[in-house]
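Of the protein chains in this complex, all but one are displayed in their positions.
Let's look at chain A:
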Amino acid sequence: MVDVTTGGRPDQAASTAPAIELKGISKAFGPVQANKDIAIRVMPGTIHGIIGENGAGKSTLMSILYGFYKADAGEVFIHGRKTEIPDSQAAISAGIGMVFQHFKLVENFSVLENVILGAEDGPLLRPSLAKARGVLKQLAAEYELNVDPDALIQNLSVGHQQRVEILKSLYRQADILILDEPTGVLTPAEADHLFRILDNLRREGKTIILITHKLREIMEITDTVSVMRRGEMTATVKTAETDPAELAELMVGRKVLLRVDKTAATPGKNVLEVRDLRVKDDKGIVRLKGIDLDVHAGEIVGIAGVSGNGQSELLEVLGGYADGTGQITLNGQPLDLTGKHSDGQSRRARGIAHVPEDRQREGLIMNYFAWENAAFGYHRDPKYQSGLLMNHRAMIEDTERKIEKFDVRPPNAHLTAKNFSGGNQQKIVVAREIERDPDLLLVGQPTRGVDIGAIEFIHQQIVALRDQGKAVLLVSVELDEILSLSDRIVVMFDGEIMGYGPAETANQVGLGCLMAGLGGTDTEAMQGWTISDAASAEPVDPSKSLIEAVDEKLHEKEAREARKNG
């Protein structure tokens, strides 16, 4: 274990006591050792990253620090003083603030009410609210943490809700801030803004612990980084002295290929043809406003976009669990968009396989065995039948074959789906769908909540399917994934296609603009791209940064929808 005494910042004296020091922290849940003898030192005024795969024990460690769990063994020192943290109240008074991955906000309360909740000054609300209003104004100016104090949480974007969580901590005068996977739910622009906020906080001397599984974020913002694997702290290094490949190896325990290894695509005939597809949801909001789309054999078409701009609805219509209007043909034959031949069963029969966006709700039944899940949707297949009954033996044997081929761990077909990690759950879904040899594979968020090792594998499988001459339609909110996996990219905003073109000429900035419905010079710079008229070409106000313009545009859309929901 590498010991780091200074945070890598010149103004920090080596003699300063660490803001947080953990010694020998262990925690077990039954037979599972979530944390094993963890030691860590975080210097004040630094951003310390903790990286590790899902289930490596990062969140458990932070929950111990915030008083949610009690450690079985070990000691916590805050600013050099040994501190007991039996509950959240103790953590707050020790100056620790926590921004959870799933926000702990009251949706129908205002920002102010959420901020003062639990930190009121007296039995009556009025003075507390007035004081908080003043403090928020000051914090907003100091750290670029602007939020309308009277807005209801449910009307705020995810990025703003996160700012409220940070404000909550700062209002309680936290000087150590823990953020658990903070960018998982943010748009690229929002993530950039968050990092600016974190930078400001560091400059003011706050200590920040950033938990993430994204290597890029670690490299971008942290001063030091600790790597966790299987409940143990495997290394702590200065960020400046490491690189993503080394960190990935430390995380997974073997060399990992970080980029997708693929050859140029050789597109064949048109497999999927979508014309003027329109979808209205049950609240009457139009989600798809006339989509035209082609996917050819032997290519991966990636749909980029901020979540909630119609990509899910597109997958739902194609996968057969939402109705729409327009024309869709598969291999030249029309698909029913309503009625009894528009369900998932009929789609599968036509050769469309679907890896849904939310594997826990749409892809798997969490309480069912792996072998049951591995056959679902195809359970009427003759090979699983024996007379009137299902042939369990055939299903189990088939599953065991898939488990071996897709390296699902643990390799046990008799475990229920919920007992697998996110990555292995996803492998079960991918195995089920790909092994049917479909003509068209729909994939939604294939690697959301999936660890690096499994990401590599799943990406390889998708590319292999393409190389067999199959058509793949990929939906992902991860721009990196879209850029590395797709052959062609289509960008959606507010239910419309903003532009499309080859992946090799696309770049983050141009895509980011299109994802917010902005046209302009950055998008025109992408060669071979067709920009839709719907993307507003009006020049961005020069007084504002591009990021702010993107942010604003996305908010306009969210506000419009909130009003309609109203």
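Just so it is clear, a contact is a pair of C-beta atoms (placed from the backbone, for glycine too) under 8 Å apart; a residue touches a chain by one contact, two chains touch by 3 or more; residues count from 1.
Keep this in mind: contacts and distances are computed from a predicted model.
Colleague: Considering the UniProt annotation of the chain absent from this complex, which name among "Polar amino acid transport system permease protein", "Pyruvate dehydrogenase E1 component subunit beta", "Nucleoside ABC transporter membrane protein" or "Aspartyl/glutamyl-tRNA(Asn/Gln) amidotransferase subunit C" applies?
Modeller: The record names the chain that does not appear here as "Nucleoside ABC transporter membrane protein".
Colleague: Of A:42, A:56 or A:105, which sits in contact with the chain we cannot see?
Modeller: Among A:42, A:56 or A:105, only A:105 touches the chain that is not shown.
Colleague: Considering the complete complex, identify which of A:17, A:39, A:125 or A:534 is in touch with the unshown chain.
Modeller: Only one of A:17, A:39, A:125 or A:534 touches the chain omitted from view, namely A:125.
Colleague: Which candidate, A:114, A:309 or A:399, sits in contact with the chain we can't see?
Modeller: A:114
Colleague: Residue-wise, where is chain A in contact with the chain that is not depicted?
Modeller: Residues 59-60, 63, 66, 68, 87-89, 91-92, 98, 100-101, 104-109, 113-114, 116-120, 122-126, 128, 168 of chain A touch the chain absent from view.
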